[in-house]
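First comes the structure, then the notes that go with it.
The other protein chains are all here in position, but one chain of the complex has been omitted.
We just call them A and B in the order they show up, numbering each chain from 1.
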Amino acid sequence: MSGSKGDKHSVQLDKAGIGIEDGIPLNVSVGGIDELRADIQRLMDIEAIKQLKHAYFRCIDTANFGELERLLHDDVTVDFVGGNYEWKLTGKDEYVASVRSAFTREAVGHHNGHHPEIQILSESEATGIWYLADDMWIMTHKFHTKGTAIYWDRYEKANGTWKIRETHYRRLYEISGLLDENPQFSSHHLRKHGTEV
Amino acid sequence: MSGSKGDKHSVQLDKAGIGIEDGIPLNVSVGGIDELRADIQRLMDIEAIKQLKHAYFRCIDTANFGELERLLHDDVTVDFVGGNYEWKLTGKDEYVASVRSAFTREAVGHHNGHHPEIQILSESEATGIWYLADDMWIMTHKFHTKGTAIYWDRYEKANGTWKIRETHYRRLYEISGLLDENPQFSSHHLRKHGTEV
Partner (left out) sequence: MSGSKGDKHSVQLDKAGIGIEDGIPLNVSVGGIDELRADIQRLMDIEAIKQLKHAYFRCIDTANFGELERLLHDDVTVDFVGGNYEWKLTGKDEYVASVRSAFTREAVGHHNGHHPEIQILSESEATGIWYLADDMWIMTHKFHTKGTAIYWDRYEKANGTWKIRETHYRRLYEISGLLDENPQFSSHHLRKHGTEV
């Protein structure tokens, strides 16, 4: 394991290590109606950001590239490090193209983001920590990857819509390797709806 | 796989394909106290609907049929399609009876609903998209099923309580088949608390 990319980049995954600071506290204002209005908007922003990331995971695993594109900031930056890969890129077009090439008719992806910890920094900036659990088969290579990771993101709101501006993860664990045989899937959505190989 | 029921019903699982429209936006009102009151209620409704669906998953896997019944609209419709099954029915009584017959002392169910995307349509109507991850053993048949699915639901509020009015899912993937041996469970809650076979 000593030579894996994941180890080379191993940082302590605490808030200091990943650069996440406290946002506006979850304390209601003692002020009047305009302060309460801002408090309600902050709760709505937290909900909107959760839905944004939830849609992201739904879109990748269903190969819904049209909706995926609308979730990403034009200048989104991606920094994911797994045991045997680094996935680093800049820009919405490059990100969607990369997802498109991975989620083919010969792939099965299962990506769930748990445990949202959303911090609102201002009316238009927020951060989030998530706990990824994922499972993916690339059947053209009989390759299976399974594991978990800590995600940390930045979100920006423009024209009333929150988008993913920056996204990172590092693995907690990963098991990956070649299979003797691909699984026999009794359902496989991407078989019809994934990118043509 | 070509003849599986899941493929016959394969639809693109995007919002247009499953008939989910945008709800009331997550933007606070510019109005006065009564408008803010409605905004707060909408946030409470989103939380209540999440708790409703969370309770649903807890109730099926713990064989808690009494509480399950209270989560369902009298005229609930169910439309689930897996690789080798369709589960379609109408009405609370039929739904509870069907769950009761599946979650026996010889079953182990693990059903988690992730990534809620709740849309409030009005004071008494809402929709939700969820991402199911499930794992189930039917030990009388040495049968195991594992997979994921996209759920889409409709909820109705009557007498102050949200209930499940309509529920659908289609698989993203499913692996199912006969086992050589059932697992040796070191804990098995339904062994005592499931329906008697």
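The definition used in the following text is that a contact is a pair of C-beta atoms (placed from the backbone, for glycine too) under 8 Å apart; a residue touches a chain by one contact, two chains touch by 3 or more.
Just so it is clear, the model here is predicted, and its values are computed rather than measured.
One of B:V11, B:M44, B:A158 or B:V197 touches the chain omitted from the figure, and that residue is B:M44. Of the listed positions B:G23, B:G113 or B:G128, the one in contact with the omitted chain in the full complex is B:G113. Contact with the chain that does not appear here is found for just one residue of A:N84, A:T140, A:T161 or A:Q184, A:N84. Although one chain is not drawn, the whole complex shows that of B:A55, B:L89 or B:L121 it is B:A55 that touches it.
Of the residues in subunit B, those that touch the hidden partner chain are 33, 36-38, 40-41, 43-45, 47-48, 50-51, 54-55, 57-58, 61-62, 64, 66-67, 108-110, 112-114, 160, 183-193.
Taking the whole complex into account, subunit A touches the unshown chain at residues 1, 4, 6-7, 10, 12-15, 25-30, 32-33, 36, 39-40, 43, 46, 82-84, 114-118, 129, 131, 133, 147-148, 150, 170-177.
Going forward, only the chains that are shown with their structure count from here on.
Centre-to-centre spacing of subunit A and subunit B amounts to 24 Å, using the average Cα coordinate of each chain.
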